[in-house]
Every structure is written in structure tokens, then in C-alpha cells.
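Once you've had a glance at the structure underneath, I'll fire off some questions.
Shown here: the complex without one of its protein chains, the others still in place.
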Amino acid sequence: MDLMKSLIVILLSSVLVNNYVLSRFLGICPFLGVSKKLDQATGMGVSVTAVMLLATAVTWPIQHLLLDRVGLGYMQTIIFILVIAALVQMLELILKRFFPALHKNLGVYLPLITTNCAVLGVAINNITDGYSFLESIVSSLGCGLGFLLAMVLFSGMRSRIDETNIPKPFRGLAVTLIAASFISLAFMGFAGVVDALFA
Amino acid sequence: MKNSVKSTLVLVCICAVMALMLAVTNAITAPIIEKNQSAAANEALLQVMPGGQGFEKMDISGYTLPATVTEAYKEANGGYVFTLQTTGYSSGLVIMCGVNADGTVSGATCLSSTETLGYEKTFGDNFNGKNSDGVDAVDTISGATKTTGAYRAAVKDALNAAIILGGGSVDLRTEEEILNDNLSAALPAGEGKFTKLFIVEVIEGIDAVYTADNGKGAVCIVGEQFVAVDEAGAVITDAPADISANVAAQMAVLNAATTTDIDLTQYEGLPSACLSAKKTATGNYILEMRGAGYGINGGDDYHPASGEYIYIRVSMTADGKIIDCLTTSQAETANIGSVCGEESFYGQFVGKTESDYNEIDAISGATLTTNGYKKAIERAFTSVKILEGGATHEE
Partner (left out) sequence: MKNNGNMTTLLKGILVENPVLVLILGTCPTLATTTNVAGAFGMGIAALVVLVCSNILISLLRKIIPDNVRIPCYIVIIAGFVTMVQMIVQAFFPALYEMLGVYLALITVNCIILGRAEMFASKNSVGKSALDGIGMGLGFTLALCAMAVIREVFGNASFAGMPIPFFEPFKIAFLVKAPGGMLVYGLLIALVSAVTRGKAPAKTEFSCEGCPSAGNCHTGLCQAKGEEL
């Protein structure tokens, strides 16, 4: 029961309170770059969630069963980023070969994910936070869903921005960032909510 | 094919070179990082032991330390620093306490807590430079007795732990554990489970009697001596002849005691606080009394409001001298009024008469509880007088 509770807390807080994009500034590049249309935003969000889950499932055992055992903890960054890059490649190949329809929809986002700092960030944070394997998986699921949520919400916002007349210096990224600031402000309201739910 | 072999080879080479460079950097920086980290950890230790040097974390798994001790650090000059986890008003009171080589407290501080009033933040300063007796003498703060009491106990634990780690030995047993150990030693057949016998006869030369729960005899405490008696009443402890003889004689009196119930309805004017009464063949009375607890209006049981009663068993000679007294149940405020349920309180009534029972000190912070208790004892004296006067109602 306590395990269940702690997992739910981890999930909710990584989706809402510590949203990777909106409060920890990880994965900002795709957040700003690929959020123009709803379908793009959803595709990117789903792909990132999948890669995060896979990356955590692979990197957690590598860190705890391999690197820590042989005292090579400092190889963490190199190994993790290589694993993520390889995973992304493999995922793309598999999708292309076996699920061409899915690949057509999601494949285009995959190459962009290797350098998505949210993925590496989740993998490293799960280690530094001392999560167990199960907690790590739940935490990456939460982070991915949080990313998806932020992307989807933001794409709606951007479609509104496109319809308005913006002063020239603000056009492009400036107004996008200011809009992102508002959505992040809204998410600040979640602070403390999860703790209060289970207090 | 040749191409991919070359590619793989280059990648592997680059990986190897980078790994080598990392290993070199790591070899250079790792000792410095470790030093930094231990310096950061030492900063906290220095707070409780200013001037301490060369702290080293100890492996305490091989020692029997007070249960509150979670971590121990040895200092180069023979001092120790302990992290202790205890429970004050709520759990999770973590205290760090330094002990100098001479056994005095070098400093104590609260690392984290969930207490409400915040007294734990500064309370540690009271212990600076104190030795074991000095720590005992530090007063708890009224209104935060639990927090500060637990704090003081933790500091005391740290002092004891330092003695143990220094090669000495400390009796970590509580008073009850010591008593139980002594009883078991005197009467192994009791299997470590004893209950204090409620005395209903006047006995001489014996301070207390504990009977084995399994019925295999009893242990009499005579001064410092523990004298065991078997089921048949024979003394089995090797004690001086006069003591053995006395114990055997007194135990025979106790074992021979018989009681008869008294029908209270036969007597007029008995206080309602007297719930039931028995009389022994030797003429002593055993009364079940009801006292008004803290929650009952002003300690007077005639106007019960919301609180709970205190139930007291008293045995008394016919001429009004208390033989034994026991609180059978109570629900007073924990750690304040609840003291009335401890032998240290009710044991004081033993041997008292109507003229001097009132001299017993009130329980600190629980005047109403004490008043209610004394009122019940007063009514016990009244009841015995009435019962001695004979039945007023004839059938």
C-alpha cells in the first residue's frame, strides 16, 4: 500500500509539480520547436515518453549492476548518451520494419530525441534521486506524460497566437517564450497539491 | 563491409581514448572530491565539537549501544560524535551530540525534527560542558516536556554510548528490566514473568512480593536481597537463616489469607466512591475505590462531566493503616496525570494513616488528578470506619 502510494506521488509530482519542461527546463528545444501543431506535438510527446521509458529500463540496470559494481561511475554520462542514441536508432529501425504506419507518424520525431536533454536528464536524475527500478520506471513515465501534457497544451496556445497581430520584435520565438511563461505560471499552482492529497 | 569495420574500429578507439582520459582525470580528482565531501560532513560535526579534528566514521554494528544511536564518529583526541534518532512529541527527532574524551558534552544540536513548538532548536545549548549527572539535572521545559525530555534522554544515550565505545560498560537496562532480571535470577522457574502481589495481610520484614505468573513460586524482596519461595512455601534461596525463617513465616501468612465479600448495601453512609469491599479472616479490609480524574469536574466525582475515573485498590487494617495501594486503571493525560498509575506514586500511600496520607507530594502539573486520588483515599478511610462500625441495616 505504501509502495503504491509512493509510486502515485512520484507519478503525479513528475507530471504536474516538477514538470520537466515547465519547471525544470529540460526538453525546452522540442517544446518550442515542435509544438506548432497539435498532431506534431502529440507525436513528439508520445515518442519522447516511449524513449524515456526504454532509456530508463536500460540505463538503471547498467548503472547499478555494471558501472557501480566495477567503480566506473564516472562513465555514466558517456554510456547513457550512447545507450540513448542506440535505443533511438533501434526504435526507428524496428518501427520502420514492423510498424510502418506508426513509423510514418512518429518516425520523423525520433532523430530529434537523442539530443533531447529531458531523456538524459530523466536517466541521470533517477540515479541521483536513488530511486528503485520500479520507482525509476514510474518517474520516467510521469516525466514523459508531463512532457506530452505540456506539448499538447502549448500547441493549443500557439494556434491562438498565430491568429493575433504581434509587435514585430516579438514575432517568432519571443512571443512563444512569453506564452510558455504563462503556461509555466499556471503549472506553479500545482505546487504542494500532491503532498496535500496524501497528507 | 570493410567500411563498417573501419567505422566500428574508429568508434571503439575514440571510446577507448576518452575512457582513458576520464580514468586519468578521475584518478586526479577523486581524492580531492572525497576530501571535499568529508570536509563538508565534518562541518556539521564541528558544530557539536568545536575544535575537534580528524573525525572518522565508526562501524558500530559490533557494539551494543543505546537504541537511539544511528551513527558514530570518532575524533582524534578521543571524543565521539553521535547522531541519535528519538521520538519527542512526534517521531523523527534527530539530534547530533558530541562527547569529549573526559565524558562531558561538547555540544548538542537538532539536525531535523517535526516538533511543534521549536524548543528543540536551542535546547541543546543547555548541555554544553555537562557530565552525566549534569545532564540529568537539566530541567525539561514545561509545556514541551516530551520534546525536551526525549532530547535529554538522547544526550544521556550519547554519553553512555561514548563510555561503551571507549571500552567501558554501562547498564542500559531500564529499572523494570533490572528488577525483572533480579527476579529471574532468584527464581528461574518463573520464566521471567512476574507480577507484584497485592498484599492484604500485615507482614513484617518484607518490602515486596512478586509471584511468578506461571504459579511456580514467588520472590520476596528483603532490602537488597531477592529471596525465592517455591510453590509449597519453602525458601529456596540461600539466604541468612533469620531472613529465610521470616520469609517462610510471612509467606505462610500471605498464603493463608482468605477473604469474604462484604455486602455494601448493609451499611449506611458509605461513600459512593467505595465500589466494593472484602474482609480478610484477620480483619483487614480490601476496598475498590473510584477516584475522580482530571476531566471530571474539579476532581470531585459527584459531578461527573466528561473525564474518566481512576480506579484504586486499597488494603487497610481495621484501625485504618494502609497495607497496600494499587492503581488498577486510569486514563489521565499521558506523561502528566498518568503518573498516578505508576508505583512511584501510589506506592507512597503504603503505611500511611488518615493523619499523614495528605503529606504525599502532588504530581507535578497534575493537581486535579492528585486531588481526586487523595479524595478517594480519604473516602477509603471513611469507608473502613463505617464498615468497622457494623451493619446499620438489619435484615
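Every chain is named by a letter (A and B) in the order it is written, and numbering of its residues begins at 1.
In the analysis below, contacts are C-beta pairs under 8 Å (C-beta built on N, C-alpha and C of every residue); 3 or more make two chains touch, one makes a residue touch a chain.
Note that the structure is a prediction, hence the values are computed from the model and not measured.
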Hidden partner chain, touching residue among A:33, A:100 or A:192: A:33
Touch criterion as defined above, residue of A:3, A:177 or A:197 at the omitted chain: A:177
Residue of B:25, B:77, B:122 or B:364 touching the missing chain in the full complex: B:25
Residues belonging to subunit B that touch the chain removed from view: 3-4, 6-8, 10-11, 14-15, 18-19, 21-22, 25-26, 28-30, 32-33, 36-37, 40
Interface residues of subunit A (partner: the chain not displayed): 22-29, 32-34, 40, 74-78, 81-82, 85, 108, 111-112, 114-117, 120-121, 124-125, 128, 168-178, 180-182, 184-185, 187-188
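Keep in mind that, in the parts below, only the chains that are shown with their structure count from here on.
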Separation of subunit A from subunit B, taking each centre as the mean of its C-alpha atoms, in whole Å: 54
Of subunit A, residues touching subunit B in the complex: 74-75, 78
Complex contact set, residues of subunit B against subunit A: 15, 18-19, 22, 26
